[in-house]
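Data first, discussion second: the structure below is written as structure tokens.
Missing here: one protein chain of the complex. Every other protein chain is in place.
Chain IDs A, B and C follow the sequence of writing; residue 1 opens each chain.
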Amino acid sequence: MVEFAMYHAWLVPLLPALAFLAIVFLTRPWPMLSALVAVAGIVGAFVVSAFAAYGVFTNPEFTEKPLVYAVRWFSMPGMQIDVGVQLDPVSAMMIFMVSMVASLIFIYAIGYMKGDPGFSVFFSYVSLFAASMLLLAISSNLLEMFVAWELVGLCSYLLIGFYSHKISAREAAKKAFITCRIADFGLLLGLLSLQIIFGTLNLVELSEKIAHFEQYTTFGVLTLIAVLVFIGPIGKSGQFPLHVWLPDAMEGPTPVSALIHAATMVVAGVYLVARTMFLFHEVPGAMELVAITGGFTALFAATIAVTQREIKRILAYSTVSQIGYMMLALGVGSMTASLFHMWTHAFFKALMFLGAGSVLHALHHKADVWEMGGLIKKMPITGWTFVIGGLAIAGIPPFAGFWSKDEILAVTLDSGHYVLFVMAAFTAFLTAFYMWRLIFLTFFGEENPENHPHESPPVMTLPLIGLAILSAVGGLVGTPWAPLWSEWIFYGHPHHAEPNYWVMIGSIVLAAAGIYLAYQLYCADKTKARAKALAERYNHIYTILYNKYYIDEIYLWFNHTIIDGAARLFYLFDIYVVDGIIVNGLGALTCLFGEGLRVSNTGRLQNYALVFFLGVLAVVVLLAFTGPSSASLTVGGVK
Amino acid sequence: MDGFPVLLTILLAPVVAAVIMAFIPREEHMLIKCIAATGTFISMALSLYVYFAYDQSLGGLQFVQQIPWIKDLGVTFFLGVDGISLPMLLLTNLIGFSAVFASWNVNHRPRDFFILLCLLIAGVMGTFVAQDLFIFLLFYEVVVIPIYILVIIWGSTKRVTKEYAGMKLTIYLLIGSAFLLVGVIALFMKTAAISGVPDMSFTGLARAAQGLSDFDQKWLFALMLFGFGSLLSMWPFHSWSPDGYAGAPTAVSMIHAGVLKKIGGYGLIRIALYVLPVGAKFWAPVIAVLGVCGVAYAAMAALAQKDLKYIVGYSSVSHMGYVLLAVASLNVIGLNGAVANMFAHGIMAALFFSTIGFIYEKTHTRWIPDLGGLARQAPRLAVAFMLAAMASLGLPGLVSFIPEFTIFVASFKVYGGLAVVAIAGIIITALYALRAGANTLFGPPRPEYDSLRDIRGPELVPLAVLGTVLVVGGILPFLLFDMVNSGIVPLMAEISGALQLGGSF
Amino acid sequence: MVTTISLTHYMVLSALLFGIGLFGVLAKRNAIAVLICIELMLNAVNINLVAISKYITPTLFTGQLFAIFVITVAAAEVGVGLAIIIAIYRNRVSVNLDDFDWLKW
Partner (left out) sequence: MEGIWMTVAFYLLAATILGSALLVVMLRNIVHSVLWLAVCFVAMAGLFLTLDADFLAAVQVLVYAGAVCIMVVFGIMLIQRGDMGSTNLFNSQTKAAAGVVALVLVVCGYLSATTQWVGTAVAVPEQTVENIADILLSKYVIPFEVAALLLLVALVGAIFLAKEVKADGHND
């Protein structure tokens, strides 16, 4: 079975894809059947990927040399693109994680989406998404990966716009797609450069060729390529300055937010950089860019999250911030730490989104955390699992987030990026603060009498419990004392830093401080007067943060004024210059000639006959004087 | 099927259908439509057969049919297909068949409409299977007349009147072909003088044209570039495209944007480049610049449109810019991309126009601000629209992505920065395609369209046929590329010598 | 020269008659007048044919034969021409060619 799974890993994306087709063409009229098909597809994928992952992790040779099998996709002289599967610990971990989280979320969605008119459609979309995401994870070729990359973007678009009759959802979907498209433009240029310079987009071949690439002859080209490639992840993973779409993406149904915009798709950028580490590793400049982008985004998004009011928005900014962490870790050279955080983050962030979904479900989509409160009494499972998630993200041991975040902080410090370390540490504090602000406001404190919450059905709470368990213990695979994780997932050589107890203690203290501050402001103080006073006092900062640094407004202005203005200009140019002056001008000129000649068109037969005879005369004269027989005008002669 | 004149059958099936329709009482609407559908279906099925029966390992011209015609001019009625013309032939028939169903609801003089439509389809097919320049031009002219009549009778008047649109379309076609004709005649005279034997076949012309002076090659190519370029809506000779499509009835827009336009690109590769490689080499930078201008300019102009057909009209100008850019790169990858992109764009544009046609038929408007929320009332229509929009913006997994990718590879390699501008076009394309989709299909449903009937029955055929090709072509790109490649490689092999020597610019 | 009548005499006569007929065709208003002027022109042609027949190919009779054919055609032409004029007159109540400028449309 293990053997089979490893050599048929293409089944992993194929099963959900088949589920998608089955739903679209067959089972769409029967919602429950569609859901079953979708769940069957993803669970099947999970089973195959679990076996495949088991096979990879028990065969150490695959960490050195990945298992690759591929078929030709298309080719022409000078270019061949294969599609195939590349199984190594990184991809095995990824498909395992994605299919596991997706399975849980699919099950959850059965409960959450119940009664929605687009129930079947929803499951077809998420199946397509799962297929694309899994394809992205096991791709052996960058173009294949790009295809999957765009397809997950498409699914994201479709699912954000799932409630497409809402204008906000429609606009958010569009925004997501186009923002990612801008980023993909960079990525595409990077891929093109790779294809042109190295003649292949195959990951294994590329890594060999880049390792032997003569940097001296084309100085800076690799850096440029790496930067271009990195633009893609900036968009897809919601890094500054292209993060704007991610918070808006919360317009989609909550399981989608959990699956796509927290656990899987948005970390595709991290995954891509990890996948092309052989490229980034060669160019320190690009690595610095990755680190700085990540570190800055982490802090930047955390500051915004502090002031937001909508539950899913807070989580969205939190996601942006956490992905910043992952980027930071990649940038300072630790793929191990980065992917470890991605692993743990998938669990606790999915958990929290699903928890938020449960809350919204109970409160009939009332999203403002200030209008909630005391929900834990009515919704104990949702509440306590959420608390576990909160502990995990804040970094309280032994929950998952602690181990991964701690490792990121440690490697950042190790690599000598002190400024980034301080930023990351401060982010850790902010994270604990805003997340617990959310928890205290939502689940603790006084109940809002207008709300009539009720616990969600088991089909929703069971995945919550599953994810809560994973959030609690998922980090134990990578503790400094038993570094299983870093033996598998690494770039270059496995390295496990000695446990840095100072960092560890420091991060616990920061997390605890954040939680305590949140408790003081939002839980201990029933009237929340101090929190309000604080916001009042630093009104300017509060307003800027609340409005997300006005970046959306700037983009909107740019889009509507500059782009649309230019478009208008081009169009007017087309109508009035190209079409007006040149094309119709020529036409008008012709008509003018026609008008001139029209006088001659009297319509009177005798006029025409007159001119006709003039013509006949001309022909006669011509023939008589220049014709072939003009030399001797002698006619006649009998026989 | 050895010896069975399959190409001739493909060519004649719609003509026969047209003749039969001419003898049917004009009131028999359903019968007429069925005959048109049968005729085009026979062509489509046979061209699918030819596509898969074509031996790619053998390459070259296959299914050849050669009947001497005008000996003094060296004209033979010479039909044949190779890797370049086969995708175009298949495209024509796929779109032709869909176009019949996209016009299923034409009830104003349907007999005349379908007769002209079938003749149009046959004419377009003829240009792609002709291997003789004279026959090529003959079919090309056959195409012009039905287009004009179809537009002025069954067209629609919006920003411009249908008469204006038809006139503009026809006159542009004719001006282009006039320049082409001058070039062709000059080419024929000169090559006949060189080889001593008049020969109008592409191969014969190409062989003789090797003896042309560099100067002759250059100005002849310039004439052909103008002729084919204006047919391909090369910037700045593009302005017929949006107006023409806007005025034309659905089927004509489909065929025109889908395949007729491609005659320009096909001719540019098949005739201009093949016969006059030195001229091509000389003009390549100009083509590239015009192509990039077209891409960026038309995409920006499309962004400012509010009429759906105008958006697609400008979009097709923009996509043809990619084809030009690919041709200008003058290498195997680029030409592969050019032909494949023509195929992809044909399918996509046809689906787009058929969808817009249905939207217009059902809502009586194409004006985006008057539309909205149709996805609720007509989900299948929305699927078709989104498929086309996604293909337009080059979504991977749909047929247009890989061709664009190959074009980008080829042109980025040759033209660097210039190509980047063109590649940036994908962002703007995404912007306008999604805006159009969002504002038409999504948002709050409008009560006035509550009774709107989704596409069903025969109306689904364009979506089924073209949608299938869109997806299958995207998932299995080798189906298209192996074919194109088998045609491009020998072509490039023949002219590569000239391309290297003639670099006198 | 004065006493013998040569072919040139007939030629000149024919040319003059043709000129008169042509002038009538070009300058008359009445459609019937135009028609009879055409007859004059045809007659001028006949003179030429017969004269050439006599002076150059007297034994072949081709010229005379042609003249007969011309007369035949002229007769047919008059018949159809008159019919057309009558038909037009019925529609327009006019045979004035100045009124007929429909060729413009």
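The criterion applied here is as follows: contacts are C-beta pairs under 8 Å (C-beta built on N, C-alpha and C of every residue); 3 or more make two chains touch, one makes a residue touch a chain.
Keep in mind it's a predicted model, so treat the numbers as computed, not measured.
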| item | value |
| --- | --- |
| Contact list for the unshown chain, restricted to visible chains | A, C |
| Residue ranges of chain C at the interface with the undisplayed chain | 2-13, 15-24, 26-30, 32-33, 35-37, 39-40, 43, 46-47, 50-51, 53-62, 64-65, 67-69, 71-80, 82-87, 89-90, 95, 97-98 |
| In chain A, positions touching the absent partner | 606-607, 610, 613-614, 617, 620-621, 624, 633-638 |
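One rule holds for everything that comes next: only the chains that are shown with their structure count from here on.
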| item | value |
| --- | --- |
| Chain pair with more C-beta contacts, A-B versus A-C | A-B |
| Chain centre separation (chain B, chain C; CA means) in Å | 58 |
| Euclidean distance of C-alpha centroids - chain A vs chain C, Å | 91 |
| Interfacial residue positions of chain C with respect to chain A in the complex | 22, 25-27, 34, 52, 56-57, 59, 97-98, 100-105 |
| Contact set on chain A toward chain B in their complex | 72-79, 143, 146-151, 154, 161, 164-167, 169-171, 173-174, 177-178, 181-182, 184-185, 188-189, 192-193, 195-196, 563-564, 566-568, 570-571, 574, 578-579, 582-583, 587 |
| Contacting residues of chain B [partner chain A, same complex] | 168, 171, 236, 238-240, 243, 297, 300-305, 331-333, 336, 373, 375-376, 390, 393, 395-397, 401-402, 405-406, 408-409, 412-413, 420, 423-424, 426-427, 430-431, 434-435, 438, 441-445, 477-478, 480-482, 485, 488-489 |
